[in-house]
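Encoded as structure tokens, here's the structure I'll be asking about.
All protein chains but one are shown at their positions in the complex.
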Amino acid sequence: MARVVATWVVLAVALAFPLASPESYYLSFASRIFVYALAATSLNLALGYGGMISFGHAAFVGTGAYVSSIFLAEGVASAWIGWPAAVAAAALAALAIGAVSLRTRGVYFIMITLAFAQMMFFLVNSMKAYGGDEGLSLPARVTGLAGDVAFYYVALAALASAVYGLHRLARSRFGRVIQAIRENEARAEAIGFPVYRYKLACFVIAGAAGGLAGVLLASHGKYVNPNVLHWTQSGTLMVMVIVGGVGRLWGGTVGAAALLGLEDLVGSHRAEWIASLFPNYQQHASLAVGAVLLAIVLFAPQGIAGAFARRRRA
Amino acid sequence: MSWVLILEQTLNGLQFGLMLFLLAAGLTLVFGIMDMINLAHGSLYMLGAFISAALVQATGSFVAGVVLAVPATAALGMLLEMSVLRRLYERDHLSQVLATFALILILNEAVRIVWGPDLPLSMPAALSGPVELLPGMFYPAYRLLIIGVGAAVALLLYVLVAHTRVGMLVRAGASNREMALAMGVDVRRLFTLLFGVGAGLCAVAGALLGPLLAVQVGMGENILILAFVVIVIGGIGSIRGALVGAVVVGLVDTTGRAFLPLLFGHFFQPRVASAAGPAIASVLAYLLMVAVLYFRPQGLFPARG
Partner (left out) sequence: MLELNGVTKRFGGVTATDGVALDVRRGEVHALIGPNGAGKTTLIAQIAGDLICDSGSIAFEGAEITRSPQHQRVRAGLARSYQITSIFKRLSVLDNLALAVQARSGSSFSFWRPVATETALAEEARAIAAEIGLSGREATIAATLAHGEQRALEVGLALATRPKLVLLDEPTAGMGPEESLGMVGLIERIRARVAVLLVEHDMDAVFRLADRVSVLVSGRVIATGAPEAIRSHAEVRKAYLGESAAA
């Protein structure tokens, strides 16, 4: 009960936020958090709930980002056309990649998802028509989203829908099966579930949601470049999910907020006591992120191992 | 498309492949024996390149720089193993992935702090010219050196693994780890040693490729994926597989990038060819890996029976 109340309070605050603080910087920053939270939540579905350690999730985010941007670049200014197309493209990519990758397991699955993501990275990198390795800058957002406030609400709506959708999904028949598969895949098959089909469906849903995040990401900055598909981006999303809580409803959101918040904090608020030792410390925030992540993995294993109670050799 | 060009690109592919082998060899052993995914392997390659560049600057001698960088990087590798990596052997693959990913972040920034985003490293003047391999066919001397060093190291590794006690322990560990442990192999020391060797090999590759590919932060990430592709194709735990896989990937990647766009140009419109050619060429190695995973998932030369 307390959790429901807390959720409504947070939602109310989020809704009221732009009215209280219409300052562009914070609005934009909050929107960015929502978008990454959506991306991380979509990965959480595949990784945390489905147990699929996909290192190629950035491919779907990137597909959404690029397809929607290409529509804009070609003059289609309406989101009603470009955005569903982009999400559908991401879902299709997830279907194709998942269909092949899910035939493997364990480390081979990790490798093959990573390889596919790299393939997409290189493919996009060589698309000279759409910026190649320099990326694609867009003159404007889709119709109606020019204002930061409008974008903020759209991003918030997308995140809220995704989290609510995940909430319902987790308690649905599908959710039960997926979590059972994560828990004990062999037995799930042995009681009559065609495991491959369920994993693929979960993978596609996660990919589609990731695609939506990509759409918003590109729209937010009016810019997209191949780095959004690089495997290290998948890594970043994974870090968000791990920090926030694998397999937990708010894992993606908390993780994204924590990581981006930390990054911002370090970057814009100079702590003199650190600066006296390391004058340039603010430029090396990712070292701190790395150290924190390493510490979590090494010393707070319950956080990760707890959610992954399956046997070691998957 | 002259045969000179073909020969040249083939040699380039062989050269790249041999360097990939140096990375893949260490990686496949760590993975095969310790069952550990080490994403930070590429960072050791980067460290090797940076240390080499720094030493070359300090000593003024290319050879000194490269030769000294190898034990230095090996030592760092062993230090890394003893402090962090050995805690990950018993953990699940996801934890290993995350922890070594964290190491990539840390090491990238650490290098940036110590040396900045990049360092210049140029090939020794004596080797910067071409060598006439065949009448009318010239090939860069430096690249020949790389091929030579790569082949020599491959031979050395073969001798080590096939004809020494340590090598036998390594092979035993790769084919059946539990058995090797049960037979009382001093696992801890073996692992640390293995890591050091792997790091040393990375350093050789990093130092030699530095003048060709630019010594910069993040150089490890790009080549790391290819190294994983190599070991998947070759078979996890197998040095022979790593060699074959690396040479195949090196050739496919290099010749593909060189010739596929030309080939496409023969069959397709120039606009399509210039877009599709390079795009597909760059993913050929990955497509190869996917094919291997599909048809022969244990790789070409699986170490485990």
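As written, the chain order gives the labels A and B, with residue 1 at the start of each chain.
Definition applied: a residue touches a chain if its C-beta (ideal position, glycine included) is under 8 Å from a C-beta of that chain, and two chains touch if they have at least 3 such contacts.
Worth saying up front: this structure is predicted, and the values here are computed from it rather than measured.
Novice: One chain isn't displayed here. Which of the visible ones does it touch?
Specialist: A
Novice: Which candidate, A:Leu11, A:Ala99, A:Ala129 or A:Ala190, sits in contact with the chain we can't see?
Specialist: Reading the full complex, the residue touching the unseen chain is A:Ala190.
Novice: Quick one: say which of A:Tyr36, A:Tyr198, A:Trp231 or A:Trp250 touches the chain that got left out.
Specialist: Considering all chains, including the one not shown, the answer is A:Tyr198.
Novice: Can you say which of A:Met127, A:Val149 or A:Leu169 touches the chain missing from this structure?
Specialist: Hidden-chain contact among the options goes to A:Leu169.
Novice: Considering the whole complex, which of A:Ala180, A:Ala258, A:Ala285 or A:Leu298 touches the chain not shown?
Specialist: For the chain that is not drawn, the touching residue is A:Ala180.
Novice: Can you list, in ascending order, the chain A residues touching the missing chain?
Specialist: Here the touching residues of chain A are 168-169, 171-177, 180, 183-184, 186-195, 198, 201, 309.
We take it that only the chains that are shown with their structure count from here on.
Novice: Would you kindly tell me how far, in whole Å, the mean C-alpha position of chain B lies from that of chain A?
Specialist: 31
Novice: Can you name the residues of chain A that touch chain B in the complex?
Specialist: Those residues of chain A that touch chain B are 53, 55, 100, 103-104, 106-108, 110-112, 114-116, 118-119, 122-123, 125-129, 230-232, 235, 238-239, 242, 280, 284, 286-287, 289-291, 293-294, 297-298, 301, 304-305, 308, 310, 312-314.
Novice: Within their complex, state which residues of chain B touch chain A.
Specialist: 31, 35, 37, 84, 87, 90-95, 97-99, 101-106, 108-110, 112-113, 221, 225, 228-229, 232, 274-275, 278-279, 282-283, 286-287, 289-290, 293-294, 297
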